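A single protein chain has been removed from this complex, and every other one stays in its place.
Entry: chain A
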Amino acid sequence: MAEERALAGVSEVQKKIRSAFDVFDHEQNQTVDVREIGTIIRSLGRFPTEAELHDVIAEIEEEEPAGFIRFEKFLPTMSRILMENKLRPVPEDLLLQAFEVLDQQKKGHLDPEELSRYLTQEGDPFSQEEMEEMLSAALDPEKNLIFYRDFVSMMTADEPW
């Protein structure tokens, strides 16, 4: 019984992976552009760092990197990631904490300049474009500040389409 359930679980996982993959399979020939792999993995609820992402890609790339990834290589790797809960999601409360850590004076908000500095210089730095995009969503235009609590709520909201 447990085995049946486990098998059913496996096939559910595979179907999820298939669906996400299909969205980017433009010619419906079981391949996607390698540049979309990050998006696909993340849309499946995983939170890889850039380094982890590169590792995954290295594992599933063709022998001669050809710019695309085949589903038959993607499926086993991604299945394993999901089944073993790798590239684990970051709990939402930690995200809020992270902002609070940066907000040393506990003002409840951050300056765009200081946040930009952190995010474009530390960790896995954002590109200029990524930073601008984030600010456009996070910045309160009138006060020119980031009220991160609201921003966190928005980012962690449960997929309202």
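Criterion: a residue touches a chain if its C-beta (ideal position, glycine included) is under 8 Å from a C-beta of that chain, and two chains touch if they have at least 3 such contacts; residues count from 1.
Just so we're on the same page, contacts and distances are computed from a predicted model.
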Complex member absent from the view - protein name from UniProt, among "MIP18 family protein", "Serine/threonine-protein phosphatase with EF-hands", "Glutathione S-transferase" or "Radial spoke head protein 4 homolog A isoform X2": "Serine/threonine-protein phosphatase with EF-hands"
Footprint left on chain A by the chain that the document does not show: 15-16, 18-20, 22-24, 26-29, 31, 33, 38-49, 67-68, 85, 88-95, 97-99, 101-102, 104, 118-119, 122-126, 130, 133-134, 136-137, 154-156, 158-159, 161
